[in-house]
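Excerpt of the complex: some chains, original placement.
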Amino acid sequence: MDERFKQIAKLFQRLPGVGPRQAVRFVLALLDKPDSEIEELGYAISHLKQDISFCNQCFNISDSAVCSVCSNPSRDRTKMLVVEKVTDLDSIEKTGLYKGLYHVLGGAINPLDNVLPDNLRIKHLESRINVLTESVKEVELILAMNPNTPGETTALYLKSQFTDKPNVLITRLGRGLASGSHLEYADESTLKHALEFRK
Amino acid sequence: MDERFKQIAKLFQRLPGVGPRQAVRFVLALLDKPDSEIEELGYAISHLKQDISFCNQCFNISDSAVCSVCSNPSRDRTKMLVVEKVTDLDSIEKTGLYKGLYHVLGGAINPLDNVLPDNLRIKHLESRINVLTESVKEVELILAMNPNTPGETTALYLKSQFTDKPNVLITRLGRGLASGSHLEYADESTLKHALEFRK
């Protein structure tokens, strides 16, 4: 394979989870497509940042300045579920079971990757909570970080930041056995949390 | 391979999760062992029911009439964790985090497999709870069934049986995200339970 081909394949390795072999397959597959399809993808990528913007409230993906969740008057303004990434928000929204607001932090605290509290949208979360508590008696701040070290660290940090706020109730998503799993094969940490979160 | 060999291999297929190929490998592997090892295993199996008995209280495996958990005076007699199988009890006991009593039901309600409430040790659980509530103010009955249909059915049934008992608090093991899993990839049922079990 020639140099330019290799260069282009390498660009595709910037996509998450794409290795050298899959990158090559992507380029070869595109070469088989009609010109119009290739052009459409190239254009979409080149104009990505112009075309896609974020809600200035919760940082969800949004066409407009305020996203469809934040601008929906029927959402419950006494609940704020805090997630690391837009894809986490998306997973929960797809269940249709949560009717409150969201806040996307933009990651989780991970000193090894140089992600510190200041790199996350925590200040912005504070001002949103302050505004909400002015108009409602109590706001439930639901911490929905991932059950791993950066997620746990972030949850602990947020707890420490919001624990003294008046009218804020801090909760965490339930931990324990996932649906379809087996008690017998659960790891110790999952069983520990299953005992702790029993109710 | 000859007939007697096939017959013997077939006997090993009675062990859970052992298919025809693994059964053959078991027999061939045993044929390579010294006579003493083979004899030891054969003897142990032949005398299995004489050698191993169950606790007459919780139905855990036990040398003596009452197992080491039930006979331990320092275990918390205000908590009774109900599991389907001895292996579930074993998993929780290995965490070292639970200090109460256990009760092994002997399975989960599954009409398709002809497992009905009467086939489980539920009557016995009732009498144990009755005895305990005589001496303590409140007993927590922790339902630790597996997160699948038979487990859920059994938990619902036990709830209905014990809900009117005075001095019994019924709880369930926490449900939600297992340690090391990802919010983004969690199935809807797990997210539903994670929201429900939040605290």
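Letters are used for the chains, namely A and B, taken in the order the chains are written, and counting of residues starts over at 1 for each.
Here is the rule we use: contacts are C-beta pairs under 8 Å (C-beta built on N, C-alpha and C of every residue); 3 or more make two chains touch, one makes a residue touch a chain.
From a predicted model like this one, the values you see are computed outputs, not experimental measurements.
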item: Copy count for the complete homomeric assembly [2 present here]; value: 4
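We adopt the following convention: only the chains that are shown with their structure count from here on.
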item: Where chain A and chain B are represented by their mean Cα positions, the distance between them in whole Å; value: 37
item: Residues of chain A defined as touching chain B within the complex; value: 83-85, 87-88, 90-92, 94-95, 97-98, 142, 144-148, 171-199
